[in-house]
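One protein chain is absent from this view; the other protein chains keep their places.
The block that comes next holds subunit A.
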Amino acid sequence: MLAFLPTLAIFAWVRIYPITETLRLSLHKWDILSKNKPFIGLDNFRELFHDRLFLDALVNTSIIAFGVLAVTIPLAITIAALIHHRTASRFSGFYETAVFIPHVVSLVPAAMAWKWIFDAKLGPLNALLQYFGVPAQPWLFDPVLSVICIIVLCSWQALGYAVLIYLVGFKSLPVSLFEAAKLDGAGGIQRFWYVSIPLLKPITLYVSVVTLISGFNVYAQAFVLASDSQGAPGRLVRVLVLDMLENSFRNYRVGYAASEAVVLLAIVLVLTLIQFGLLREKGRA
């Protein structure tokens, strides 16, 4: 029992305290150098919503998060269904591993591989496009294209996790239902569409929220992919975490950065509440 106390102390020290500190700082003006930190209420937040860079970051991050969601979920459920269908196959272990590996490899080296693929001059993607007569694109130097590149990279990584969770879901579905559907003459695709997908709704909800939340926390991917050769990291695709760190450590506006963190927290909380809300609704129905 008493052994629990040190853990609690550590927990309070490295989790509870910094979280409350973030909330507190967000209401204060603190620019590191200044000794006093006046309380300024919601001024930071008011300023945030007129801050071009922040709004830019918010829009980019949202596009990335929802883009990853739109790519990952349909693809993951399809792949998981196919892998599940072929569990008996000799290769099912290989499929699972191959799809999952991008999720565990270190982010920076993996992003490096994609950076080469997207490279305007050396990359195989442009070479492939030119082979089909499509002109080469400056993938990582165009504000719109580079967002697409980040979505591709993030989806590539998120897919393995989603497929794994869906596989667990497929395994827990009652086999009898599928047999009944089959007796009623439902084909494979019909069974997938009318039996599996509705039954997997709670899992879809869970995976969606997890994917969205990690999408909103995107940082390293943007840092590696969208940093140009002059060493100006992440200028091109501004994301929330980057903007926050820049305000805190480059502009020394800690209070202001904390209020950005609070906005991020609010987004995550809303997403989580939506998940719980929908789940409860479903339980009642």
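Following the convention adopted for this analysis, a residue touches a chain if its C-beta (ideal position, glycine included) is under 8 Å from a C-beta of that chain, and two chains touch if they have at least 3 such contacts; residues count from 1.
In the analysis below, contacts and distances are computed from a predicted model.
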item	value
Chain left out of the displayed complex - its UniProt protein name, from "L-serine dehydratase", "ABC transporter ATP-binding protein", "Formate dehydrogenase" or "sn-glycerol-3-phosphate transport system permease protein UgpE"	"sn-glycerol-3-phosphate transport system permease protein UgpE"
Which residue of A:Val134, A:Val168 or A:Ile197 touches the chain not shown here	A:Val168
Full-complex contact with the absent chain, from A:Leu27, A:Leu58, A:Ile83 or A:Val195	A:Ile83
Interface with the undisplayed chain - residues on subunit A	1, 3-4, 7-8, 10-11, 13-19, 21-22, 25, 79, 82-89, 91, 94-102, 104-110, 112-117, 119, 122, 124, 127, 156, 159-161, 164-165, 168-169, 171-172, 175, 178-179, 182, 188, 202-203, 206-207, 213, 216-217, 219-220, 223-224, 227, 229-231, 233, 241, 244-245, 248-249, 254, 257-258, 261-262, 264-265, 268-269, 272, 279
